[in-house]
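Heads up, one of the protein chains got dropped from this complex, but the rest are sitting where they should.
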Amino acid sequence: MTIFFQIAINGLLVGMIYALITVGLSLIWGVMNVINFAHGDFLMVAMYISYWLGFLVHMDPIISWIASGTFCFILGILTYRLIIRRCLSGPVLSALLATFGLSLVIRNFCLNRFSPNFRLLRKTLLGGKKIVLGGLYLPLPQLVTGIFALVVVFVIYYIIKRTRLGWAIEAVAMDKEAAELMGINTDKIFALLCGMSGACVGIAGGLLPSYLTVYPEVGVLFCFIAFVCVAMGGFGSILGALMAALLVGLVEAFGGFYIAPIFKYVVIFGLYLVVVTFRPKGLFGW
Amino acid sequence: MNKKDIYWYAFIAVLVAIPLIPAVAKNSFLGHVLILILLFASMSQSWNIIGGYGGQVSFGHSVFFGIGAYGAGMAVVKYGIMPWPGVLIGALTAAVVAVIISYPCFKLTGHYFAIATFAIVEIFNRLFMIWDWVGGALGLDYPLVEEGWKNFMWYETKIHYYYGALILFVLIFGIVRWIERNRIGYYLKAVREGQEAAESIGVNSTLVKLTAMAISAFLAALCGGFFAQYNLRVDPPMVMSLDMAMKFVLITILGGTGTVLGPLVGALILIPLQEYARALWGGLGGGVDLMIFGLLIIIIIVRQPRGIMGIISDVCSHVKKVKGIALETKGGG
Partner (left out) sequence: MKNLKKKGILFITLTVFMLVSLFGGAAFAAEKVIKIGTLFPLTGPCALAGARCKIAVETAIEVINNKHPECKVPLAESEGVLDGYKFVLVSADHGGKPDVGKIEAERLFDREKVYTIIGCYNSAVTKPASFVAERRKKIFMCGCSSSAALTQRGFKYFFRLAPHDEIESREFCDVLIWLNKTKNAGIKTVGCIYENTEFGKHAADEAKKAAKAAGFNYTTDIPYSPGATNLDSEVMTLRAKNPDAVFGACLGSDYTLWVRTMKQMGWLPKIAINYCSGYQDPVIAKQLGDDGNYFTGGTGYAPGFADMMPAVAAVEDIYKSKVKLTVPFDSDSIQECIAMFILAQAIEKAGTLDYDKVRETLYANEWESPMSIGGKVVFVEGGQNDKAMSIITQLQGGKYKGVFPPESATAKIVFPIIPWDKR
């Protein structure tokens, strides 16, 4: 029985990390109907920043996430200004494709500058430690990242639902032209959203070097899983993205143990297809 | 025979004549680039049927491409026969698989549909990696067999591959030209522009889309068979990957979706770029060629979502406008 609960814990922790990465995508998609293909590469860039800070000035990831988050906030705004803004008037998927190009550029730029070497931080505050409760263990790096994830998701949810900014964002999501007529500066809102999206994935990337190795391709699988989580959660639903991410984490963990580890990701993608067959707009989408 | 037809046949005649130029015949790398251009143009054109004319942007075509490639591979490696029956079976299987998976997927819209196609590619990719009957992660390596059209394999020269690719190209482009001028093409475009409106005038949108998908998958699988025969090896990352799926989409979008020449133009730009950038700078190891590729994609999609054909038609209509104004002012006085 302990194995069952251990797997559940593993799954939830992994799911929370997925959630942190997904929430940013969900924000942009729900309001601008844009999916950023380069999202995984933002994660990778954030991880590199956190790694370099850790390696050069011995700043622990538990602090360097601030730097990663800020950098990716700016990166998000730049991406909006230079690329996404111009795709908004075009066909629906053009931003996806344009950001695919961006992803190639970022990934190969990092390959070029940082070389393909695998970088791992030797000593971090959280690395290798765990909390043991009964027969179960909770790995500390994943636990802390998971807690950050929940906090960030709820902060964003709070902003959207309870603040004036959030109402402005929802207004834009519902009807862009009407919002503009009401005096809302949609351009600024979009830029802010892209920045927030970058910041979320930047925070995730800032914390991950506590236990993951950094290399140019590290963001790829996270990115695909984030796409699946965001689409499963549904258009316009932050909590949906969170639920979907947790579900994906659990399914991955249980499928990986009770079926076979090699089917882990097949099960995740299969889950998505099953969910959208019955709910074509995702679990909570509108 | 109208003007367009004449231009088309003349173009094909030129393509047939190219390998006869000695400079081209001796340069095996140039031969390779030309073959790839024809192949990728054909692949993208097959995607164009459902993605451009049908408006369903699918990132899943590498699944059909892969099934065709495996069809050829299994025939040659596992059963030791010529590839042709394998390719045919692969293409038919691809069409069937396409219909089965598209039927539920067509209920999805926009990004949901796109991500569903991602999910499908990933699932097939990973399943084929585990499936021992098709070689799994080890893939299928071609043994040495007799050269010739029977086995569709040549080791020394690329000229026959070029003509094979040309036949594939003419076939697929021919089919699309036919689709564009016939009912099914109009139905497709009608469904793309407005599904409910089309249905209200009696178009069975589901049947139309599924037919287009089946044809598209069949043709993509034929291209996959060619690819396997050209590279003498099949494994899932080569043919069933997301990278390959993106190529189908990007080439068509760069060139111009929903146009006959779009895929050709897209391939004419992306393939030489990809191959020569790697040849010139790939050895430096910095991924410079991929960076340029990425930048080009960004620039084109941002500036002109209708692709190169969109740029061309803008230029043409501007020229016409200027001519018209000139005539007017001349006449008016």
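Chains here go by letter, A and B, matching the order in which they are written, and residues are numbered from 1 within each.
Keep in mind that, in the parts below, a residue touches a chain if its C-beta (ideal position, glycine included) is under 8 Å from a C-beta of that chain, and two chains touch if they have at least 3 such contacts.
Since the model is a prediction, treat every value here as computed from it, not as a measurement.
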Which displayed chains make contact with the chain that has been left out?
-> A, B
Out of A:Phe235, A:Tyr265 or A:Phe284, point to the residue that touches the absent chain in the complete complex.
-> A:Tyr265
Which of these, A:Trp29, A:Tyr80, A:Phe222 or A:Tyr272, touches the one chain of the complex that we don't see?
-> A:Phe222
Missing-chain contact, candidates B:His32, B:Lys107 or B:Arg177, resolves to B:His32
Omitted-chain footprint on subunit B covers residues 27-30, 32-33, 126, 129-130, 136-139, 141, 155-156, 227, 230-233, 235, 237-238, 268-269, 272-273, 275-276, 278-279, 282-287, 290, 299, 303-304, 308, 311-312, 314-315, 318
Chain not shown, touching residues in subunit A | 3, 6-7, 10, 14, 17-18, 108, 111, 115-123, 127-128, 130, 137, 139, 211-213, 215-218, 220-222, 225, 252-253, 255-257, 260-262, 264-265
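In the analysis below, only the chains that are shown with their structure count from here on.
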Of all residues in subunit A, which touch subunit B in the complex?
-> 29, 33, 35, 83, 86-87, 90-94, 96-98, 100-105, 107-109, 111-112, 224, 227-228, 231, 235, 262-263, 265-266, 269-270, 272-273, 276-277, 280-282
Listed in rising order, subunit B residues that touch subunit A in their complex are 57, 104, 107-112, 114-116, 118-120, 122-123, 126-127, 130, 242, 246, 249-250, 253, 286-288, 290-291, 293-298, 301-303, 305
